[in-house]
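Please see the structure below; I have some questions.
Note that one protein chain is taken out, while the other chains of the complex remain in position.
On to chain A.
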Amino acid sequence: MTEIAGKLIADQSLLIALALVGALMGASVVVSRLLSRGRIHASAIAILAALALAWWGGVLTGGKKGLADLPAFAGLALLGGAMLRDFAIVSTAFEVDAAEARKAGLLGAFALLLGTVVPFAVGVGMAWSFGYRDAVSLATLGAGAVTYIVGPVTGAALGASSPVMALSIATGVLKAVLVMVFTPLCARLMGLDNPRSAMVFGGLAGTVSGVAGGLAATDPRLVPYGALTATFHTGLGCLLCPSLLFLALSALV
């Protein structure tokens, strides 16, 4: 019995992950109907449950990949990894209304710029109030508030210390998680019901994972528009944070 299970775990990890995600989605549909009469989107519940499971997996194994660190669920790392995530995001562009996307282009670009500068400023301000005074640490912590990739890239470029890098990554991951959880709850407040606002949202909220998860749980039709701007977020952050924003910051401190 355990031998068979061991073989399945070793050889069929992607299929186990597909079955697990399917079961999770199914359970979420039931919970959504019973507890909220369908008002809370089933995908929002599934994403929350997945985050809770990721927390549990992290506590259990001490690893960095949530539930995917448990050998039985290692297939989640492939199914939910960057390759298939990007593949699936690109496929949603097949339904994009090109005219709609073009109309919001300039506003989206403006949101993208704000989405880099504002989190950086907030991150720097928070680090300052917690006693950090050197420009390198401040910039690395500010960059972490942009995305969890911009943080370590900036830190590595500037030569930040390892604990500062860890805090910077943690800020970015927390931001992605918060965006995933709170987007469906705040969707109406943000006016998030059309392609234009989805593009603004993608630019400002950043982090492809946060935007992808948040919009999927709000209205799947908006996903491609949000992803279209969000995908430039990390690149722009990696471009501006260690250069222009760092120089501006070192002139100030």
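Simple rule for what comes next: a residue touches a chain if its C-beta (ideal position, glycine included) is under 8 Å from a C-beta of that chain, and two chains touch if they have at least 3 such contacts; residues count from 1.
As a working rule, contacts and distances are computed from a predicted model.
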| item | value |
| --- | --- |
| Omitted chain, identified by the protein name its UniProt record gives, among "Cytochrome bc1 complex cytochrome b subunit", "LapA family protein", "Sulfurtransferase" or "Malonate transporter subunit MadL" | "Malonate transporter subunit MadL" |
| Residue in contact with the excluded chain [from A:A135, A:A160 or A:V200] | A:V200 |
| Interface with the unshown chain - residue positions in chain A | 17-18, 21-22, 24-25, 43, 46-47, 50-55, 57-59, 64-68, 73, 76-77, 79-81, 84-96, 98, 104, 107, 110-111, 114-115, 118-119, 122-123, 126-127, 130, 141, 144-145, 149-150, 153, 156-157, 166-167, 169-171, 173-180, 182, 186, 189-192, 194, 196-197, 200-201, 204-206, 208-209, 212-213, 216, 220, 223-224, 227-229, 231-232, 234-236, 238-239 |
